[in-house]
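Excluded from the complex is one protein chain; the other protein chains are retained at their positions.
Per-chain residue numbering starts at 1, and chain names A and B are given in the order in which the chains are listed.
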Amino acid sequence: MNLGDLAPQDLTRRLRGPGVMLRTGPFVSRIWTDMPIMERGLSLLYADYPVEDDRGFADFHVSVMRPRSLRRWFQPQAQLLYDHQALFEPLPLDQALPMFEWGMNWAVGTMANQFLILHAATLERNGRVVIMPAPPGSGKSTLCAGLACRGWRLMSDEMALITLDDGLVVPLARPVSLKNKSIEVMTRFAPDAVFSEPAEETHKGTVALMRAPRDSVARKRDPARPAWIVFPNYLPGAETSLAPRSKAATFMEMGENAFNYSVHGRRGFDVLAGILDSCACYDFRYSDLDHAVQVFSSLASEA
Amino acid sequence: MDLPADLLTPVLRDPTAIRSLRDADWDLLVRQGRESGLLGRVHHRLAEAGLLDSVPEAPRRHLEAEWSLAEKQWRDVRWEVECLRRNLAVTGVPIFLLKGAAYVLTGLPSGRGRLFGDVDLMVPRTALPEVEKELTLAGWRFDPDLDPYDDHYYRTWTHQIPPLTHFLRHTCVDVHHTIVPETARVDVNAKKLRDAARAVDGSEDLYVLAPADMVLHSAVHLFNEGQFERGLRDLTDLDLLMSRFAAEDAEFWSRLVARASELDLQRPLFYCLRYCRLILGTEVPEQARRDIARAVPVGGGHRWLMDLLFTRALRPHHHSCRTAASGAALWLLYVRSHYLRMPLRLLLPHLWRKAFRGIKKGDATADVEGYTT
Partner (left out) sequence: MRLPRRFQLTHHLSRRLWDGECVVYDDQSGDTHHLDPLATSALLLFAAAPLSDKELAARMAELLEAPEDNELLDWCQRTIFRFRMTNLVAEVEI
């Protein structure tokens, strides 16, 4: 059963009672909220995700609640709790949904040490995965959303989960977080895509979440082998260009920005080195999303 | 009154207890274990008992994940000690490793599956200025926000200098000159500890305390210092230490009791034996229990009070194991720990200040920015 199949009253009952057991990729999260804005957001973005038995085992325990302070009467806020403990300072009410996503990232990034977790978007086509690590502002999420709407399977927007045994990428398709101008770019690029209400004045500016394509969500159990590492860089007015980059430098950049490279010691080194062995590494500059997607298509069709 | 479900302690006591757990129990056990810093230790206990395969896959991944983290910290502790050793070599000062670092460097089971905070070491008091100087030259720094009150508090009322953090590795080291506060009502002679200490294998400048002293130090730390966030973990350290030492040395228990009396630490040892046995089922021979009970005349009322406080303070550090009474118990034990170290006339203003500083905003919650892009 998927979240979208629950009757609205049943969803509310679960969110305020035993929690909704939401499966995203390899994880089940127990989610509580007493906020209608969160309930609407979950129904919009997570309708295609399986809901499991609430008597089962959950990997993570996340709630978004109205803080019990006087302030809630004149300036409504949302507070993220992990297993009953406040994770961040409360934020304005309309940021509840992005904050929930940050909380889910936090849970994976701090606890899922059964994986090597790289800070990167990952997409798959014809059984091969492109890993896109990049700092904020590089246009990584825009490109990731663009590819996900043009035949690439979305595997992750923020965190690439790598198995330690065989160096495969495990899918964790969740909503793609888009910021500022890229929200408008994407609504034009993919008129059929579904977006959450933009949350304004977050510490990242305006943030909206794009629902992950249904096929990507459905293929939650298909891992795939990485074939390319591409560092995107959005540069207004730039010609599209794909240039090879140093593997050793790529290793260092990915290791430094990974969530838990150091946790795994020699094993982490071996797994990451194995990925570098099997991947072609590129710097990618773009300004036009359509053209960018074409370049990726030709990459995927190469033998 | 029924206390809420503590699933963690029974598993630490007897790993086969996992056989009766359902999925919903694992859901709670994993959280209790993580919050108490004991999930890696649960992994270690289950692996030793050959029971890992009986753990359902989803919770088992959490045990393995936390074990990876514990193994990383185990390596980090070894490296930090190596850095300390290299940087202090010029001084010729012997380094006495305490607590977690000692367990790791001597390969004790209490060093495995454990999360570490600081590296604790002890040097002779007279060597403190030299050690402090060498460490600051090698990149260790005092907290820049340390105010003169805190600095004064550490140096006057505790048995260590303020914690030092390395500016590159961000690791933290606590340099002690004895194992209980200098002014504490329990007076421990640091020289006696150093004289009995043993060299770490293959090293000329690293030492660890003798087995009995290691247990006594860990016991003093747990029962006199009033910090219980990691109380259950520290109790399992004691359980593992004593079980290992008793297996290696038939005379261990009598040596332990004799040493406690020599160092005037019978009371913490009494609590250690009592609560290890009550909570974790540690096998303590009757003779040792009788000897220590005789040395610590405790009235029924006192014993009742201490049982009440410690059995609450030593529950898993998780909201499911907290009651209104456990908050009170923790506060009472905290006040007690200060009373053991400071005269009452000095204690009252200190606690006043602590309570006042406690309302400052922010430590528990992080800024959202660290986890997003």
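The rule is short, and it goes like this: a contact is a pair of C-beta atoms (placed from the backbone, for glycine too) under 8 Å apart; a residue touches a chain by one contact, two chains touch by 3 or more.
Being a predicted model, the structure only gives us computed values, none of them experimental.
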Full-complex contact with the absent chain, from B:14, B:82 or B:283: B:82
Touching residue (missing chain; options A:85, A:126, A:246 or A:294): A:246
Touching residues on subunit A - with respect to the absent chain: 246-249, 251-252, 255, 261-262, 265-266, 269-270, 273, 276-277
Residue ranges of subunit B at the interface with the undisplayed chain: 72, 75-76, 78-79, 82
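The rule we apply is simple: only the chains that are shown with their structure count from here on.
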Inter-centroid spacing, subunit B versus subunit A (mean Cα positions, whole Å): 38
Residues on subunit A engaged by subunit B in the complex (per definition of touch): 28, 30, 55-59, 61, 83-89, 91, 99, 102-103, 105-106, 109, 111-114, 119, 135-136, 158, 203-204, 262-265
Contacting residues of subunit B [partner subunit A, same complex]: 22-24, 26-27, 30-31, 34-35, 56, 58-59, 61-62, 64-66, 68-69, 71-72, 75, 318-319, 362, 364-369, 371-373
